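Take a look at this one; I'll ask things after.
Shown here: the complex without one of its protein chains, the others still in place.
Up next, chain A:
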Amino acid sequence: MKEGLPLWEVFVRAKGGLSHRHVGSVHAADPKMAVDAARDVYTRRMEGVSLWVVPSAAITASDPGDAACLFEPAQDKVYRHPTFYVVPDNVKHI
């Protein structure tokens, strides 16, 4: 089968001050076409003020099989959270 147009991941900034968020993907031949397609597909109702497109092939994702060894070690480190520490009620602003 002939190879189709490359895939691009689309990120939209909803408004100034917020980070771009992943919303989905489009197929396009080049970056400009990808931005145009993303604009048509994902921002028809003023969903954003800025777009990023990134070639999907350029994204390296963590392996779902590694999720346990990557993320579970954070589970038993409750001392990273402020609520772990007891401060008397009469002490304010802390």
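One rule holds in what follows: a contact is a pair of C-beta atoms (placed from the backbone, for glycine too) under 8 Å apart; a residue touches a chain by one contact, two chains touch by 3 or more; residues count from 1.
Just so it is clear, contacts and distances are computed from a predicted model.
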Missing chain's UniProt protein name, "Elongation factor P", "Monovalent cation/H+ antiporter subunit D", "Ring-1,2-phenylacetyl-CoA epoxidase subunit PaaA" or "Polar amino acid ABC transporter permease"? "Ring-1,2-phenylacetyl-CoA epoxidase subunit PaaA"
For chain A, residues in touch with the removed chain: 13, 16-19, 50, 77, 79-82, 84-88, 90-94
